[in-house]
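Some chains have been omitted; the remaining ones sit where they do in the full complex.
Here the chain labels run A and B in written order, and each chain numbers its own residues starting at 1.
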Amino acid sequence: MSEEVKPESVSLYPLGTGSRRPRSCGPLPQGAQVMSHTAAAHSASLVFICVHREHYGFLETIAPHLEGKVLVDVSNNLKKDMYPEANATYLQRLIPGAAVVKGLHTLSAWALQNGLLAGKQVYLCGNSGEAKQAVAAMATKLGLTVLDRGSLSAARELEDYPLRLFPEWRLPLRVAVGLTAFFFFYLLIRDVVYSYVERGKDTSFKIMVSLANKVFSIVSLIMLSLCYLPGIIAAILQLYRGTKYSQFPDWLNSWMLCRKQMGLVALGFAFLHAIYTLIIPIRYTAKRNLISLVLKENKTTPFFFDNTKAWGTDSFYALGILGFFLYVLLGITSLPSVGGSLSWREFSFIQSKLGHLTLFICTAHGYIYGWKKFLLPSTYKWYTPPGYMLSLIVPSVVLVLKVLLLLPCVDHTLTRIRQGWERTRSREEIVEGKVIKF
Amino acid sequence: MSEEVKPESVSLYPLGTGSRRPRSCGPLPQGAQVMSHTAAAHSASLVFICVHREHYGFLETIAPHLEGKVLVDVSNNLKKDMYPEANATYLQRLIPGAAVVKGLHTLSAWALQNGLLAGKQVYLCGNSGEAKQAVAAMATKLGLTVLDRGSLSAARELEDYPLRLFPEWRLPLRVAVGLTAFFFFYLLIRDVVYSYVERGKDTSFKIMVSLANKVFSIVSLIMLSLCYLPGIIAAILQLYRGTKYSQFPDWLNSWMLCRKQMGLVALGFAFLHAIYTLIIPIRYTAKRNLISLVLKENKTTPFFFDNTKAWGTDSFYALGILGFFLYVLLGITSLPSVGGSLSWREFSFIQSKLGHLTLFICTAHGYIYGWKKFLLPSTYKWYTPPGYMLSLIVPSVVLVLKVLLLLPCVDHTLTRIRQGWERTRSREEIVEGKVIKF
């Protein structure tokens, strides 16, 4: 066991900084040296290029000094597709004698300096394996987790990464905004405009809480069912095609890929619905209603307690609470660190069994809300059905289809298909064998 | 710095797939080739065996082509203990000339294809270190975190992993179900049956909210105290034995191992209790009660505000809220990513000090609930004590024992024992020395 100390392992920041103005540089970590570019390039084996792309030109002038070095391109662009080729590819073209590695551009210098990055994932790419290894070794020492994304042709993708703005959340958020807008205006007409036009009563104050609360609950339920619909469509498709070996259509694939986000947006709406509901009794309106109820009750003589109504409303609330509880549970298991520690069977148990149970309970919560009002003509204002009825359509369809898929004969066929069986294959071929090589 | 490009690092899926029917294969990633089995086996150094175990036989026919290759067994069984030996062990026996590595069987092909697996932990085992290294290198490139679990004898354990269904949650869930069932029937008899039999009043509507809420709070408090009881039993055992170097009995060990899950189940019940409580004033029952109170009040003349009662109920609620807040805090720190970033002292501060404080506050919340009712004979219906009294027994015992353990003389002895001191050792031997070698 030798006592040799590798220079890189001595301290976290053994860096020297090459600058065009060696004396007027910004704050530097201890142990760093400011040198002229040429000196820096000469003495280092790993050179970090912290230059805006538009100034890469000047690097050509010191190209001979960069020969055989590892150049780490940490540049970022301000927009996607600003330039025809990736910055790192351009740099490699300018200095063909160096080994360019793209990466570490996703780190904030400030966070790095303050040791806030332990465990953060970073991506690297480059044509030279050795060069990538050198950069990876250094990054590992900084506590980063390095993922090799292959050759320099991946640089484009890597450079676009820090410019990403929730791509997988776009579809769910658009659906949410669309549904919210539709139901907001639908209920505005039914609840506010209708009573103003027909009865001359101004109930516009309802917009802030009552109406918002209805919209939140409706959108939440529909979006929850939209999490489980693509899985059911996929199962029907597999049953229809009789094989699992054909690709799903693109729209179905991208729908399936954002189920988690869809569910989390639904959870957000459920959370709002829960708090909006809990706030009800503090509201001025609720207090006034209670007082006017008491004043009315005071005139009619016998005080009456309706047992059935107590059962109905209590069941309604209990189902709502249980549904919300399971909802939150689903949300917690979709946290990366929790989901990552589950076995596949556990994950599928929670997301499929518990998920469908949640949908069932929340749908039942909606049905009890309707209860006796279903056939009351007075609820069909201007011949429109109330909002909660519309919200029950998709969940009901999803639940009915799910039950059909769970019928023993259907379930058996589906299980066989998912284990590799194909309807159109002859008997001998069923012995499925696949060998994948690298 | 050479420009050589290792073939594996070019792209994420440089795979060729061997199939019995090279032309009719399922969807393949770009760059993959479909070959006959023999061709695939011949040209690759890493061969993934994606075949059901019952068809491993046919691999014997191409055994010569697999000689010297790394075979990655990614097979999964449908049940535990389906076969006398692990699939990977069986494969190794069939093709002794190859190096079998078990692993990557916990990944969903769909998730892999869609890049959803970055950072996921995977386990490998195999008899050849080199073979494991080759597979690990490839897995690392896919963004996976690889853990080496040793020789092929671990294959059985690894194959059972994806079939795991919350083993560490079983004991806490059983305790929870048992307690819930007991207290549900106990309170059903006291609150519903009693009032029906003795007074002929139907109060069955209470089941959905009032009774459920009582059960949740009781089970939550008892389960929280069951988190801290094993630690106290362990301390007493260490004090009694005068050493920390003897193993705890099995029941205590398995109890201690599920304390976290026990606490999280307790938190779930506390969450339900909180929302069930907050929903109270919206309930039909609560409104009717309020109205009947007003009507009664209207007849009696002077309006009376009881300051002591206001203090009592407000303290009751405040303690409940603070207890719940600390409860949630404990829950958050038991998230893998949060707990993992705490130092040992921080973790023990939160789980022990804050945990006992939470238990104390929640127990006090329970005692205030009882308040003046403790000695009221009317609360002992059919000679049974009310549910909340039963729920206070275990927490009170835990808290009293904890206080005893914190007495300076006891605490001092316990600290010495935990630092390695043993009562039965002679003076000279106390210099404890242990050297562990690998």
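Operating definition for what follows: a residue touches a chain if its C-beta (ideal position, glycine included) is under 8 Å from a C-beta of that chain, and two chains touch if they have at least 3 such contacts.
Note that this is a predicted model, so its numbers are computed, not measured.
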| item | value |
| --- | --- |
| Copy number across the full structure, from 2 displayed chains | 3 |
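Just so it is clear, only the chains that are shown with their structure count from here on.
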| item | value |
| --- | --- |
| For subunit A paired with subunit B, centre-to-centre distance based on mean C-alpha positions, whole Å | 24 |
| Interface residues, subunit B side, partner subunit A - complex | 1-6, 8-12, 14-21, 24-27, 37, 40-41, 43-52, 55, 58, 106, 108, 114, 118-121, 138, 140-141, 143, 145, 161-166, 202, 204-205, 208-209, 212, 268, 271-272, 275-276, 278-279, 281-285, 287-288, 290-292, 294-295, 298, 335-337, 340 |
| In the complex with subunit B, residue positions of subunit A that touch it | 68-70, 98-99, 121, 127-132, 145, 147-151, 243-247, 257, 274, 277-278, 280-281, 290, 293-294, 297-298, 303, 305-307, 309-311, 313-315, 317-318, 321-322, 324-325, 328-329, 335-338, 340-341, 343-346, 349, 419-420, 429, 431-438 |
